[in-house]
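Removed from the display is one protein chain of the complex; every other protein chain stays in position.
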Amino acid sequence: MTALVAARPGVANPWVAFLARRLGRLLLSLAVLVTLAFGMIHLIPGDPVRAALGVTAPLELVDARREALGLNDPLATQFVDYVRALFSGDLGISMSSGVPVSETIGQRLPATASLAIAAFVVVMLVAVPLGLGMAVLTRGGRRRGTELGFTSTSAVVAAIPEFLLAVGLVFVFGVTLGWFPVAGRGGASSYVLPVLALSLGPALLLARMVRVEALAVLDEDFVRTARAKRLPQLRVYLRHVFPNALTSTLTIGGLLLSGMIVGTVLVENVFAWPGMGMTIVSSILAKDYPVVQGIVLVYGAAVLLVNLVVDVLLAVADPRSTIREG
Amino acid sequence: MRELSFEGTTVRFGTGRSALTAVDGVDLVVPQGQVVGLVGESGSGKSTLAKAAVGLAPTSGGEIRLDGVPLRSRRDRRKLQLVFQDPHASLDPRMTIGESIAEALPGRRRHAARSAEVARLLELVGLDPARARSLPSGMSGGQRQRVALARALAAEPEVVLADEITSALDVSVQGSVLNLVRDLQRELGLTILFISHNLSVVRYVSDVIAVMYLGRIVEAGPADAVLSAPKHPYTRTLLDAAPAFGVALDDPVPADDARLDTEAPSPHDPPQGCRFHRRCPIGPLTRPERTICAETDPQPGAADRPHRAACHFAAEILEVPAR
Partner (left out) sequence: MGREQWKAALRHPVGAVAAALLVALALLAVVAPMLWGDAAEETDPAALSQGSTSEHLLGTDALGRDILLRVLVATRYSLGLALLATAICVVIGVLLGVLPAVLGRRAGRLVTAAVNLAVAFPGLLLALFFAVIFGVGARGAVLAIGLAGAPSFARLVQTNVAAVAGRDYVAAARVAGVGRFRLIARHLLPNIGEPLVVNATVLAGGALLAFAGLSFLGLGVQPPAYDWGRLLGEGLDRIYINPAAALAPGVAVVVAGLAFTLLGESIAQVVGVRAVRRRRVPAAEPAPLVAAEPAAAAVLAADDLRVGFPAPGGGWTHPVDGVGLTVRRGETVGIVGESGSGKSLTALAVAQLVPDAAQVTAGRLEVAGVAPLGRADAEVRELLGTKVAMVFQDPMTSFNPSMRVGRQLAEVTRVHERQGKRAALARAVDRLRTVRVPAPERRAHQYPHEFSGGMRQRAMIAMGLMSTPELIIADEPTTALDVTVQRQVLRLLKDVQAETGAAVVLISHDIAVVAQLCERVVVMYAGRVVEELPVDRLGAAAHPYTRALLASVPDLATDRDRPLATIPGRPPDPSDRPEGCAFAPRCEFADDACRMRPSLSAVAADQRAACWHPRTRPLDLTLDAVTGGQA
């Protein structure tokens, strides 16, 4: 039946339709994100400028600052101006330092991005082989001890948040052993602890998921078919089990990456890592709203992009996926 | 008990590429006090028709009437009760079977009256009334299906729709549920639309048989007449394919012709003309001169043909040799 649907002539290429739909969703999400970032400053109770400058600031200064930020215009005008400025790459000017926000972000983004990407790579390299290996070792209730050890260790470690892990790592490898630097961004060795702190939990979490998923696939009828064909074990795992466990691995991998991008905020603050996370926290404390707005936008856009990439990868990886069945 | 009639009932699902007309202009009457058996392969729209009647599927055309009065509100529809295929899924696992049945009782009643009614219904379907307080988890498929029947009867329905109620049951249990349906029908004079993909099962309980193919009724008539002298080639194909003792696989039947398609076409894109023509043993693939089959839909003139058959050559079909 579906074959006929797929082969039906005269229907536009399903990939085009899928990509159009997906891009449409991305644009909508971006629009919502921009609106929220804009609205944030207006949702703050009271006068944000007064709050930022403190009660002692002279009235003229507050008024001048309001004027400079355009806060005295009608809301609609402000919004249009904001969006227009965004399109020209202008994210506003920091209230405390007077530096353009885009410049600050430009300086800070590489540190954060390199941290997140390095951590993501580590997660994938560790989690997929570990999860698959564990699934194979513990399939059908074998090696109960190994299974219990793996599941409980990974559950415990995965439940520890990255900033606490970071503190623990600082204590052990920085303070006690003195192997790695505990603050700042420098050579490769400065990456070890932050990346470890950021990736350890997600890696074990993903390994757990991969294992569960692979075990579920091992129970599927088509694996029995593969065994009925008397294929070598390795071929069964690599050709029949792994590709079918990929879908959910990708889905969860995407979620984890989004989480890790934002997780950098905490880790950066532990390791005094000069990225966006340090900046957003100090800006929130200093009530420097344009900077906060800009950084929230960048984080949000990064997350939306990751989601888009994951969805496209999923569509490519899974021949049954929605794009072809419409 | 009254008469249920479908008039041009149409149900569509989805939009765009996935759009599909699951039920396409069905006319069917379930006369008072009779059992109408509805057969057809899976996906032909049998369940959807039943769901449309009780309001679980949206109709996009036609009318469903009870004694000539269109069914509009939920209240109207309560007079139709549907029994589902899978008795393991159709009872709330957290409710005792007594609660499940009582929930369907119409109107307000006092507690004692409700319990008495539940007990009576359980007895009616051959279960011990003491079971009212047990949960469905401990019961077998056959027993659950009896509970489901009792729940349907609790609503004091005018018509019962039974959708594949025996196909999830073990063969040794199926017989007792079929017997129960027959007995209840005779005792209470129920009006029943009995749906199954199994012609033998339908034959056993029905007075009238309707055959559905790709969203349409292609033949309907008195059970004996339809089975002994089918007017639509599809009915004939179904009869020929039913496994039976004494019929060898290699006795060829018309539908074994290698020129025919072996599978149903996609419901998303039904064929032009007669929907059955690519599988029809007396259609254009075996008799090339019958181009009309591929061009003209035989549905419109169906009402005037014997058994309301949707076939241009309805009169031609040979009788099935007695088995």
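In this document, chain identifiers A and B correspond to the written order of the chains, with residue numbering beginning at 1 in each.
Simple rule for what comes next: contacts are C-beta pairs under 8 Å (C-beta built on N, C-alpha and C of every residue); 3 or more make two chains touch, one makes a residue touch a chain.
Fair warning: this is a prediction, and the values are worked out from it, not measured in the lab.
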Subject >> Touch criterion as defined above, residue of B:56, B:69, B:113 or B:188 at the omitted chain >> reply: B:56
Subject >> Residue of B:2, B:17 or B:182 touching the missing chain in the full complex >> reply: B:182
Original post:
Can you name the residues of chain A that touch the chain not displayed here?
Top reply: 1-3, 6, 28-29, 32, 36, 40, 43-45, 139-142, 144, 152, 155-156, 159-161, 163-164, 167-168, 170-171, 175, 220-222, 224-233, 235, 239-240, 243-244, 246, 258-259, 261-263, 265-266, 269-270, 280-281, 284-285, 289, 292, 296, 299-300, 303-304, 307, 317-320
Original post:
Tell me, which residues in chain B touch the chain that this view leaves out?
Top reply: 41-42, 54-56, 74-75, 77-78, 80-82, 84-86, 89-95, 100, 103-104, 106, 140, 142, 148, 151, 154-155, 170-176, 178-179, 182-183, 197-201, 203-204, 227, 237-250, 255-256, 258, 261-264, 279, 323
